[in-house]
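Note that this complex is displayed minus one protein chain, with the remaining chains in position.
Every chain is named by a letter (A, B, C and D) in the order it is written, and numbering of its residues begins at 1.
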């Protein structure tokens, strides 16, 4: 089950607190908040791990592109300091800390704020885990907030280090795109896993479906509901990001955003296809249950219909009346046996004709 | 059940009365109409309980922000006096008094009028209660009308008193936002309760679902229908409130309205997810009923199919024909018993192969 | 059943006739066409019953507001005369006479034409009856066409006579609004009736649902389909009426139109809620049928499974073999009885464990 | 079944042919292509049957209104000659000849091209037949192409001859409207037929539904799917025709187009209502099948549950043990009979209480 579902359980903030109050809502997923800084332009890369929030401050107005990645959200004062220095709106900070946020994008002239859901597959627990990722795109920096250290952004980090691709030649808007792209790309891994499960279920269905098959279909449907809920808002987000007239986004980045938009649509498309397929499988399951019941009924009916009348005949000649002329006849017993066989054969023919046999 | 459903039972006003006629439609939920006044600006707060409608009048044109909260709607003359003094449209007064209103917003240049549904969970009766809240945002006052005293707005009141947060520094539009926010926040408590019930039902379903499980699913679905009906219109309301070009709403309040809009979307999203989940549970329940029926049928069929033919054989040798050679044979009885055992074992094998056992 | 359904049975006009040909399509619901005239301004009211169409003519250009109400549509020449004098488009006259019209609004610069469906509940026949009402709003007159005399507009008439409310102070646009409002208000009476029936059915469902319950649900669903069909177009009508830029509608009337729009939305909302509830009830009914079948099956299976094996044992010792050693044993009979009791008790335990008992 | 369905079977043109290639796709429904010409203005009417395509040519630039009706589409050269003279786009000609076209409208500045589906009811075969009608509205002519001679346009022809209505006073746009109106009017005859069938099925359902009832519902649903498919696009067509800013359509014709638009909406509305009703009937049918199964089960269960235990008791006293004291007792037989009656009565009471009897 998507662990993120817990977000439905509690309000966006503890009810009664004034809006903008910073409270970390969600599980504490890491020990200590860790701040990693990557500063680069076309010619050089500098990496550092900040020991305090203050170490990030100089990068705000530096001309190079800086990516500040914060892992862990429970040290509120660190987040607050960064927020104050980078002049973020209090509600943005509240949204970053509240990990039950719905994915969204907001354009605050000076910066663009995005909340995304990173999903990954926990192989051991066999469930989809959700992690909230907040991205802030400023004029020459990108802030990203994650609940814990993950490996999804590692590939982006590698590309910056190696100078592979065009990432080093372009500014922070391209970096923000690269992060968004990494998140969306990861959805396809989940989709692949779910697709595999659906295919397995389909084979079960055509073979010997059991009650567990039904429960698996049900669980997959529920996972799709939650998955869909994390992905659908992305369509709107990427679309608004692409169409934004913010000076923060250069024209040359637009084709890339269009590309990630296409991938989002493709993910949504696949989710909807899976939902349709699961609905079809439910119908198939129910009809297969009906069919088996039908078959059970037929066996019962055939046996009962053949033997009940025969038993009745045997019952008649088991009666103890003093005057039952047939009982004394020499050919009585074989005659009755013959009649019984005839009745049985007739019945069998009847069922044959009805295609029950 | 949502008590508010009664609103479906009677028209918006007693049929035949001219529009704008003030009639209190709904239950009388409090003894006496109570008017509480909170007047504040950045430096001071003043609280008072008005003994008559007239006591509110001076606050209309006072420069400070004034929040006039009216509890109880059955003393029509009080409402009318306030309405006349604050120059409200007769239809606004009618809507305030008619507690079967659909949530809505209307912009009357001089003031903005909102009708909301406050929902709370009655722990004792275990049902969702609906109360209508009307909010009027004027140039330097906010009027709020409630059916009875409640504790939902207490937190807002507390924040004004303590000067915590930014509420005291901002004007009546921020106050109106705070009230709206309090109402929306409260929905998440209901959602949490419903989410708990759904989870409980899901466990029942995977265990031993009974007829009550089905009825509980049905009732939850019905509650979702009513809940949804109260929340859906909010989306439109908050959206129009945010996008309103009324001079009554300052630009600095817009991000907060966007925030409450996001929460509304999240609530709606959760409701829709619950509806999807409940539909899935219904399918699961029905298939589980089918499965159990199938199992019952199998037991019956196995027993009947094994024993009916055996009983028939016993019946044959219970017949009283004078000439039945088998009856006199020494090994007749053990032979028949052996045949019976063989038939029984064959049948059992057959059922084993059919996976009925 | 909504009698109006007959409108689906015949074309908008007798096929082949040129458009604009005046033919009364529908039942003849009254004996004679009756024309009642109410002419009023703020200071006075004049009522008259016109003996001929010509009597209405002077009111066309009179400065006061005049409401001409025509009951009965089968005297085509009367309608035609009025139509010609008030310069109505031939298609408007055709639509007035054709009582199988879909509700609609049309703005012909000089006047606005509306077709509505008045629904009322026939207590005796226990069915919803539909009557077509056409309203024409001119510069200083309102023409209304009804199929027969009804009491829905009586309240409006009363208000004009008594000068209660603001109706006398305002012009024909307010009068048209008042008529529209009266029609919409009446829908809530139907909704109340239907709501009552739904509640009754719900109680039946939780008690002992029978085949009639199912048929009642089905009939209510069908009534909802027809009801909905009459009400849905109203949304569009009232909306276009409100947003119309026609000089015939004064600005001061707009809030009232917005109010009747809200009521229409509320009626539609309630209809949709009822439809959702009825769908839920259908599911509940079907699952209740399944459950009862399940229970019947269990009883059958328990009885059959316990007694069929026992009867088989009795059958064995009813066989007439000459050499059956058990038969001669002293304790044979009680031993068999004991075995039988043991088997029965074992079976009962088995069913207990399976929760069939 | 709607014969038109065959259009789904083959592509819009023989695959591989260059677009604009003239091939008649569809059944050959008439022997010879027939061209009838009606030329009229307010004062006179002239009718002629053209022997060759060339006879139509002079009418292209004549000031009077000319209606050229072509029956039969398989003589491609005739169509082509007309097309070349009236300067039609090659794709228009291709669409006219391809009778598997979807209804559509296209505005080619010099003329407006419409494809419609004429449906009529074949009383003998009891099925809906579809015929494609193409209409071209030029500055002073209307071309109409039909697959075969039909009587749907006869009424229009009659009106032109008699000068009845306003058709003679108006130009070709009114004529095009009149043809469109004739097609739409004809749909209501089909609707009436289908409505009658639905009502019949409903009565069957409340009486004794059989497997045929189910198949009839299914077939009606399928007919609705095809019917709907022919009518839905009309909504768009008439709407675009009405809103077209083409100089070919005079302002005075607009109200008539609005009228035919209303009729189209009404037809669509009725189709949707029928679909809803048929879905409801399907549910009713399935629940009625369930109910009957339930009743069958009850009868079986009652009989089996009463007699199986009694038969068991009889079986016990049919055993041949040497020492069965009850057998020798004087009152043994009546006692057992009494016990049997008691058991039977108890069972009956039990079923009575369970409401199975």
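Going forward, a contact is a pair of C-beta atoms (placed from the backbone, for glycine too) under 8 Å apart; a residue touches a chain by one contact, two chains touch by 3 or more.
The model shown is predicted, which means the values in this text are computed figures rather than measured ones.
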item: Selected residue (touches chain absent from view) among D:27, D:106 or D:204; value: D:106
item: Sole residue of A:60, A:74 or A:159 that reaches the chain not shown, by the stated touch rule; value: A:159
item: Contact partner of the left-out chain, one of A:106, A:181, A:223 or A:242; value: A:181
item: Residues in subunit A touching the chain absent from view; value: 154-155, 158-159, 164-167, 178, 181-182, 185-186, 188-189, 191-192, 195-196, 206, 255-256, 258-259, 262-263, 265-266, 269-270, 273-274, 276-277, 280-281, 283-284, 286-288, 290-291, 293-294, 297-298, 300-301, 304-305, 308-309, 311-312, 315-316, 318-324, 355-356
item: Where the missing chain touches subunit D, by residue; value: 8-13, 15-21, 89, 91, 95, 101-102, 104, 106, 108, 208, 211, 214-215, 218, 221-222, 225-226, 229, 282, 285-286, 289-290, 292-293, 296-297, 299-300, 303-304, 307-308, 310-311, 314-315, 317-320, 324, 326-330, 332-333, 336-337
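In the analysis below, only the chains that are shown with their structure count from here on.
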item: Centroid distance [mean C-alpha coordinates] between subunit B and subunit A, Å; value: 26
item: Centre-to-centre distance between subunit D and subunit B (centres being mean Cα positions), rounded to whole Å; value: 42
item: Sites on subunit B at which at least two other chains make contact; value: 286, 290, 293, 297, 300, 304, 308, 311, 315, 318-320, 324
item: Chain-level touch network, classified as line, ring, star, complete or other; value: line
